[in-house]
Structures are given as C-alpha cells and as structure tokens.
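Only one protein chain is missing from this complex, and each of the others stays in its spot.
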Amino acid sequence: MPMTTNSTPYSGENLPAGSPNPPSRPDPNVAGEKGQSLGREAWRRLKQNKAAMASLWLLIVIALACLVGPYLLPWGLAEVDWNAFNVAPTLEGSHFLGTDANGRDLLARTLYGGRVSLSVALVATLVSLVIGVLYGAIAGYKGGRTDNLMMRFVDIMYSLPFMFLVILLMVVFGRNIFLIYAAIGAVEWLDMARIVRGQTLGLKRREFVEAAHALGVSNRAIITRHMIPNAIGPVIIYVTLTVPKVILLESFLSFLGLGVQEPLTSWGVLISEGTDMMQSAPWMLLVPAVFLALTLFCLNFLGDGLRDALDPKTR
Amino acid sequence: MPNFRRSLLSALALSTSLLATTLPAQTLDIGVMGELASFDASQVSGGVWESQVLMDVYEGLVKKAPDGGILPGMATSWDASEDGKTYTFQMREGAKWSDGEPVTAEDFVFGWRNMLDPENASKYAYMLYPVVNAKAVNVGDKPLDALGVKSLDDGKTFQVTLNSPTPYFIQLLTHYTAYPAPKHTAEKYGKQWVKLGNIATNGAFKPTEWVSQSRITAVKNPQYYEADQVALDQVNYHTTEDRNAGISRFRAGEFDILRDYPSSRYQWLRDNLPDATHMAPYLGSYYYVLNHREGRPTADKRVREALNLAARRDVISKQIMAGTFLPSRSFVPKGTDNYDVQTMELGEDMDARMAKAKKLLEEAGYGPSNPLHLRLRYNTSDEHKKIAIAMAAMWRPLGINVEMVNSEATVHYQTIQEGDFDVARAGWIADYNDAENFLTLLRSGVGNNYGAYSNPDFDALLDKAATTLDAEEREKILEQAEQVAMDDYALVPLLYYVSRNLVNPKMSGWENNVSDDHPSRWISIAE
Partner (left out) sequence: MLSYILKRLLMAIPTLLIVITLSFFLMRIAPGGPFDGERQLPPEIEANLMAAYHLDEPLPMQYLRYMGNLLQGDFGPSFKNKDFSVTDLIAQGFPVSLELGFWAILLALVIGLPLGIIAALKRNTALDYAVMGTALAGIAVPNFVIAPVLALVFGVTLAWLPVGGWNGGAWQNMVLPVIALSIQQIAYIARMMRASMIEVLGSHFIRTARAKGLSESKVILRHALQPALLPVLSYLGPAIAGIITGSVVIEQIFGIPGIGRYFVQAALNRDYTLVMGTVVFYGALIVLLNLIVDLLYSVLDPQIRYDD
C-alpha cells in the first residue's frame, strides 16, 4: 500500500507544486546563463554586507595571527618559564596573557592552539561538505531505489554512536591530528547528506526543475546547476554550524583526554584545562574562550552574509 | 565558609519523619571517585574507592582504627606459631551477619576459597598467595579444600597455614581480599547471594540501595556487635567522576566528605575552605619507569643517572602540583612502618647536577650530533600530563628530544608491559603497609616490573628478607635492597603521594592516616 498524505486537509494554495496559480514561467536560472556570473554577483552582494565583511576581515586577522604570531612572540609552544607559573595577564614582562600551570606562555599556546583548531575545523568541514552535499543531492534527486540504498548506508553509519567510533579510531590507529580531521569529517558528512537530501526532495518537484527536465537538461547538470545552488542556503547555514561544532567536538575529545598530543594544543584543550581553573585562574579559561567565541561569531555573520549573497531567491 | 545548611536540613527532615528514634538520624554523604564493581570482594577491580564501601559493610579478622592502626575485628585474639607459619585466630563470640546468623570461621574459609576459586577469576587473588596451596588452588591444580585454612572448634577458631613466615600477614588481613563471605546465604541463593535483596553483611552497615553510576546507600547494621557505638544511621556513597563537580557538591553541602580533589584546586581550597581541606602523607610512590631492556638508551646506567640528576622534584612538587605531592628520592614511600627509606644520591646544587648529567650523556655517546631521543609515555590525567610536560622541559636542556605519548590507562599499561617505551609514568599505592609491597615491583621477571630491571643482588636480598623472622634484621635487608636499586638508578623516583580529602569540619572520628582508610563506623556528625 502506498503511503500518502493525501488525506491531510490541505487547501490548494498551500501546495507550491500543484498550486492553482503556478508561476507563469520557470525560474530564471533554469536557462543556466547565469552560471558564470554567479560567483561575481555573490561577491558583489557580500561586499555590501558590512557585518559579514567585518567578520571576514576579523577571521583573516585571527587566522594570520595564528599562522604568523607564534614567530613574533618571545616564548615558544613548549617553552617553560621556570619563574612564572600561573601568572595572570600583565603588560609588564613578556607574558601578556599570562601563563599556564606549567609556566608556558598562554598567548603563544593560544595561537598555536588556533592553528590546530582552525585546521581541524576547516579540513573536517570541507571533507564533510564535499561528501555530504554530493551524496545528499544525488540520493534526493535520484530517489527511489538509489535513494533508499544510499540512505540505508547513512542510517548504518548513523547507528554507530559517534563517540564510540572516534574512540575506537583513536585507539586502533593511535592518536594523531590527521586522524582527528578524518574521524570528525567522516562522521559530520552524514548530517550534511541528510539535510541536502531533504532539501533536494522538496526541490525536485518544484516547477523549475520539472521544467529543466522537460527541456532535456542532463541529470548531472540539474544536480549541479539547480539542486545544489538552490540548496545552498541551508547548506551554508549548516556549514557555519558545522565549523563551531567541529571545534567543539575536538574540545569534547580533549575533555575526555583524547585530544592532540602534548606539546601540541588546541583551543578545546586550553578551554578544558581552563575550566578546571576558572575560579583560581580565570584567564586560563577566558583567553582561549574569547578567541574561540570571536571566531564563531565571525563565522556566523559571514555565514549569514554568504547565504544572503548566494540565495537565488533573494537575487 | 562552606554551606552545610542543606545536609542539616535534610537531617532534620529525616529526624522528624523517624519519630520512633529519639536521636536525630545521622546521614553521611561521601563522594567517592568511582563505582564499586561488586559486593563480592572477589569481583572487585581494585579502585581505592571500592575499599571505602567494602570496609564499611564487611569486617575481616581485624579492622582499622580511625588512625589506620589495627584493632581486633571478627577475631578477638590471635597467636602465631614459633616458625611464623601458622596463625590461630579466636573468633569473636556473638558476632552476627546482618540477617542474625552468627559469623563463624566457616565464613572465612568460604570467603577465602571464594577469593581463590579459579571460576571467580578474582583479580586480587594473589594477595592470598602466602597461604599454603593458595596459588595451586587459584590456577586449578588443586581442589578448593586444599587451601591452608581451617575452621576448628565448631567455627570458633580459624587457622591459617602459610608457605613461609610472612611478617606482614596481619597487615594483609586488613585488605578486602581477606574478608569473610556469608556461607549460609551463598548456600541458599548460589551466585545470587551478592544481590542486594539477598545480601548479608557483617560490618557496621548493610547496603540497601544501589543506583548504578550514581549512589550506593547503606544503613546501620543493628546486628553489628558494636552497633550501639555506631553514630551514623545511613551512609550514601556518591559516584563522583568529575572531581571539580565533587568540590561544588561538597561546598553546597551535598557531600560531607569528598575522597579526592584535583591538585590544581588545592591552593584555592586551602584559602577558601581551610578547615575542610585535608592533605596527609599517603603510602604511594609516583615514579617514572626506565626501560632496562636491551637496545633502549635507558639500559645505560649513565643515561639513567643523568635523567635522575636533571629531574627537579621540588619544582614539580611545589610549583606544578601546588604541594599536593611530596618530592621523593626513594622508591618506598616515607612513612612505611618499620622502615627507613633509602634515597638516591643526587646532590643539591642544580648547576652541578646539570653539568654532571651533561657529562654522563656525552660519555654515553649522546651530544648535539647524536641527540638522545626518548619516548615518554603517560596515561590520561591532568596531573600526569602536567608532570610529563615539566619533566620533558627539564630534560630538554640536556639536548634530549622528548616525545610525549599520552594514552588511556588500558593502552598505557598494556604498552609498557610489552616494553614499548623508554620512560613511562607509573604509580603504586601500598596494598598493605610494608616496604616489601613496593620492592617486589623491582624483582626480576615480576609482571609489574614494567622496566624489566634485573639485579641478582637485589633479588637475593629480597629472597633473604622473605625468610627472615626477626623484624629488625628483615628491615635492614629490605633497606639494603632498596639501596641497591637506588645505586643502579633503576627508575626515576619522583614524588610521594599524599591523600587529599575534603571533610566537613563538624565531623569527628575522621583522622588523616597513611593508608587513607576511614571507616564510617567511627564517624559522627556534631549537630
């Protein structure tokens, strides 16, 4: 027996596809002539969004600071100042943001930690984005048996608890930073795939896709030209959610003691160390937390700006 | 000032609900650092938190005083034979299980056999190996009744025969491996005797409720022979994995005792809860194992000496650990009964030590062109991490590349038991108060000798000590043995453990002691 929802009391105007007043012509981008200028157009729109641009610049500054900053500081990543344990931030002396319990410069460690956190986030998100978007779009668009099979696989992956998977990967293959990238990316794409599939399912019966079909556009072109660009809003929002999530996941692993190996560090490790000390040495929590929060806020505004710029409907 | 209002309120609420009792009910809430594995002592996994619960609900032949001293328990007196191999215990008359059945020597025979039964696969069975045939029984070579324990005079006398005179035997009896088990309920319920509905205990308290991962509740055992002296009506053991959260719960008055706190919080606690913050010497040794296996750089004595010279134990103790560990130059911890620790000769002047260390490394063939690379392994813990970082930083000026490898406890110990390390963190808490318990770890071929240290002189001294009856002479021999190991720089002794507790200042009957054992039986809470 087919499972339908036809019995749901819907008024006709509620249904976009079968609505009594369908738009008289298909969506403009069906013709595909805007493919080339899509990027330039989006960039122009993004530049008009002050908050997004400010965030972009700030992110660049943070990333540069993490990349270059450590070379300019008097203290190294693992260097111990035997005369300065648990020192509060001060402008006198060389530990501007204080030291940790081992007498290591907190600013230096925060910047080095930023390298790890940002690269984990970037790489893991990128991996999950590429796999998830393609996978979800194909499943949702193809539908039927393909969709079923593909989503079954996602279900299987989902049915493995994430923590269990990561812990096992860590212990089976030893603990290293590339593994953290891989493990997080390999799990995060599942969400992405589901969201894109959900979007695609909704989109594929839209009039402009049906029109493209009717015009004989190839499946591949429909997916890359229409489905993905139209699903891009939620995807970008999801990316701006994923980056912080990955950074937080990394910190959760650090909290469990499964983070990067000393002397390397990450914002998550620093925050988890700082939490224990929040009453007696609040700067150990605040310094990395501010860097993390600032990064996440910027990602958010940039994400919103990008969505506005890319969304075909607001064009 | 801690807030104990709530516990007071709940105590009051409880007292009004229990109209039958004239005295207000006293409830003790203890934050313990992990979950008890089982009320069957043979199934316990060895966490220090487990002995807290077990010593409250069971009582062995002897029991512990608040100061850690030994008092008669289920046995009122005992004699040892001339050769030190046979012990005869007179059982306490009128001692009962919580269901009213008498506790007899039969229950000890049953309990000890239960511990050694190969089917039970008890992790700590080896604690009873001094008893005749214990090992053979445990590996299944001999039947259970071959074990050298006897119930005589209708269960009024318990007799143990040992393989060799074991000077620390009475100390061993304080461990939960030597507790009795209720034979009569085991006969009635089989393996299910340990379930809370069936269990009978012979200690001051009996367990009534267990919410896994959260709380065990035990109430006063009215059948206990000194029940009239037990002040508490109820003890709750709260599983507390997050020690910082434990501090918050203690401050909110939800706990009367917290059995540990992180070293990083000590300074703060001492400033803010001075009356509640306890720290005392503890029979435990924190050390770095050096790998003596062939081909390892640490197989070279000069390298081992250099590593020891460069380790600034005072800095780790005071700066990194805020005083919650004490600097150590010996393997056996200070405070061990009948023993003077033998220390490593290192000198005080740090510059001279570093210069000597550099020279030793050069002699061993290491230098700028051929830097020494060491793999330092430690198991996951904030404190182990901080110490490892500090040690790596202390060794680095000698031109040593230290690669730090952190892994969770299971992997850590498996790896170092397989010998895949140069330097590895380890620690040992005394099972019983005797130097032998530590020195055995350095015997050739012993499982816990992770570094595979082997010196025939050392082994010979320990063998000699094992058969020496005279306490003073035995002490001398053990001390000589430790000196041999220290002269070999067999390991890097770093720190002595200290016990850390938060204790509601309104409690009495709680005392700091070297074994960090605090039976609830002695505790009362002032109103």
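Letters are used for the chains, namely A and B, taken in the order the chains are written, and counting of residues starts over at 1 for each.
We adopt the following convention: a contact is a pair of C-beta atoms (placed from the backbone, for glycine too) under 8 Å apart; a residue touches a chain by one contact, two chains touch by 3 or more.
The structure presented is a predicted model; accordingly, all values stated were derived computationally and were not measured.
For the options A:109, A:194 or A:225, the residue in contact with the chain missing from this view is A:194.
Listed residues B:27, B:104, B:138 or B:263: the one in touch with the omitted chain is B:138. Across A:73, A:167 or A:211, the residue that sits in touch with the chain not pictured is A:167. The residue touching the chain not shown here, chosen from B:164, B:208 or B:248, is B:248.
Mapped onto chain B, contacts with the missing chain fall at residues 3, 5-6, 35, 37-40, 43, 45-46, 118-123, 125-126, 135, 138-140, 194-195, 210-215, 238-242, 244-245, 248-249, 251-252, 254, 408-411, 413-415, 417, 426-427, 447-448, 450. Although one chain is not displayed, its contacts with chain A can still be listed: residues 1-6, 8, 10, 13-17, 19, 21, 23, 152, 155-156, 158-164, 167-168, 171-172, 190-191, 194-195, 198-199, 201-202, 205, 233-234, 237, 241, 244-245, 248, 251-252, 255-256, 268, 271-272, 275, 278-279, 285, 289, 292-293, 296-297, 300, 307, 311, 313-314.
Methods note: only the chains that are shown with their structure count from here on.
Centroid to centroid, with C-alpha atoms defining each point, chain A and chain B lie 47 Å apart.
Residues of chain B that touch chain A in their complex: 244, 262, 264-265, 267-268, 315, 319-320, 380-382, 385-386, 388-390, 392-393, 396, 404-408, 411.
Chain A contributes residues 78-80, 82, 85, 101-104, 171, 175, 257-258, 261-263, 273, 275-277, 279-280 to its touches with chain B in the complex.
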